[in-house]
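Have a look at this one before I ask anything.
Yeah, one chain of the complex is gone here, protein chain that is, but the others are all in their spots.
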Amino acid sequence: MKHKKLISLLLALTMVLALAACSNTDEPAETPAETPAETTPVETPAETTPAEGVDLTILYEQDDSMLNTYSLLAVNPDAPFVDADGNAVSDVYINVEGAAALINWMLSQEALDLAANYGYEEYGEYLFYVLDDAPVSTAEIPAATEDTATIRMSTTTSVNDSGLLGYLLPFFEDEYGYTVEVTSAGTGAAIANATYGNADLLLVHSKSQEENFVAGGYSYVLDGLDAERLPFLYNYFVLCGPSDDPAGVKEAASVTDAFALIAEGEYPFVSRGDASGTHTKEISLWPAELGITTEADSVADYTGWYNYSNAGMGVCLTMAEELHAYILSDKATYLTFRANNGVME
Amino acid sequence: MIIRPFTKSYGGAPVLDFPGASLPEGEVCAVIGANGSGKSTLARIVAGAMASDQGRPVLEQAGPVGYLPQRPYPFQMTVEGNLLLNAPGGRADARRRAAELMEQLEIAHLARKKAHHLSGGETARMALARLLMRRYALLILDEPTAAMDIRSTSLTEALVDRYRRETGCAVLWITHSLKQAQRTADTVLFLLRGRLAEAGPMTRLLSAPTTPELRQFLDFYGA
Partner (left out) sequence: MRTALEQAVQLVLSGDYQLINIISVTLQMSIPSSVISLILGVPLGVLLAFCSFRGKGALVILNRTLMGLPPVVCGLLCYMLFSGVGPFRHFRLMYTIPLMIIAQVILITPIVIGNMESFAQRITPAVRETARGLGLGRGRTFLLLVSETRYQVFSTYLLGFARSIAEVGAVSMVGGAIAYKTNVMTTAIMNYTNRGDFTLGVALGVILLAMSLVLNLTVSLIQGRLSR
């Protein structure tokens, strides 16, 4: 009896120590805290300046076809909801007033300004830009009541991981008394979540999937606004890769040329593979003759270099870093990833 | 006390074919036989802890039956708690009775000890004391002294004898020790490979065994 306890205790301690030791090797502890930017990965090529702990570098951005537009959509309470067996379900609970309040606030000048400035302080770069033709709402926002206080927002991992909502929503919640419950998944799953009646509004970034959602009758036009789909923020996807850029995508004339170069040289590429907005965007950038779609089958012939990972953005970025691979990422997640993995302040 | 004839088989193979027996009140009947001759099966079936092939109870006359299995289970509580589990009547009476039994089996000093921490011999004495808390018309003991030393064995034999005299119950005592049978029993059932080979008064059986097998058994066990 006594011995068993002692052994299990020792085992538990060993595990804790092992875990701690693992993280030790990730980030050498002896580096003084005052000079945080000195961790140099062994494999970093000589010609690049080892300024960051991460080798993965933005190689291509600000191309029009890399535009990443975020939209808001209110979920229609009278949408043709169906259950798992395809039977119509009529009395699905949707917090209509709460969703309208949040959308109107997100489109208010105050919120748009907050969103536009987000990230500059932390990363020295703006993470989101307001669309020139973004709908601006001046609607009066009602304070929360007991019935409308909880708003369920379904969004994509990239928005959630960027920290934008964690920054924005408290302004709204504190002023009007609502609680916004944010669930995040890839855009495909985030939209599916809403069609199952588990969200009051969407904040996503995949135009085609959003249009399908609207066409299916799952969204509706809010009072004072003129469309179901409300694009309001944008940023650019970025093509990242090893800093020595073996495929030479930096010099490519366009981002589609850059993707063609990667495919031609069969340089390792990490794909989200999860039907997310990032994944759909990536699919649209490959040369059409490769026939790459969101289906795993379509890349069966390219497994030598194309990694169909089915994981979140952060995991994929790590994978790309490990594999010295190219990857398409939203800029916000990439910057967070770089900030976290390089130096912890 | 009449035991009706019955048979017992496992998966089609007969293990015990018992022609019935009579157990007179106030007498001890020893069951002897080699290992695997069916002694414990007989005890279990008579006690009702196992069903015979016929299914019905094998005892003709009702009345409480006490049964001490070969490996009695010590419940995870104090020795005294174990005894009081089997206590009819008032708490004070039961405590007195328990103290008396523990005294007689020399386990009074273990009263507060947890039963599952006892040694084999102590467990066997605790189990006997626990059983004898109550009055029975028939007492079935399956090798109660197998784990005991000589002193505990003689305490046990004395206690059972006293219990029998006080309650007038019949005792069915399974033992592999011929000497113990001679010391305690009035009559004997000799089991051989699942059959009752011989039955009769202790004295007659020992002086005039009719079957060669019993003679062999007696020779071997040095009677």
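Order of writing sets the chain letters: A and B. Residues in each chain are counted from 1.
The working rule: a contact is a pair of C-beta atoms (placed from the backbone, for glycine too) under 8 Å apart; a residue touches a chain by one contact, two chains touch by 3 or more.
In this text, all values refer to a predicted model and were calculated from it rather than measured experimentally.
Of the chains on view, those touched by the hidden chain across the whole complex are A, B.
Contact with the omitted chain, checked across B:C29, B:A47 or B:L105, is made by B:A47. When the whole complex is considered, the residue among B:F6, B:Y67 or B:F217 that touches the unshown chain is B:Y67. Touch with the chain omitted from the figure is made, among A:A139, A:V182 or A:L323, by A:V182.
Residues 1, 5, 8-9, 12-13, 15-16, 19-20, 22-24, 26-29, 31-33, 36, 39, 81-84, 89, 91-94, 152, 157, 160-161, 166, 181-184, 196-199, 311-315, 317-318, 333, 336-337, 340-341, 343-344 of subunit A touch the missing chain (whole complex, contact as defined above). One chain of the complex is left out; on subunit B, the residues touching it are 44, 47-49, 64-69, 71-73, 75-77, 85-86, 114, 127, 130-131, 134, 136, 140.
Simple rule for what comes next: only the chains that are shown with their structure count from here on.
As a whole-number value, the distance joining the C-alpha centres of subunit A and subunit B reads 78 Å.
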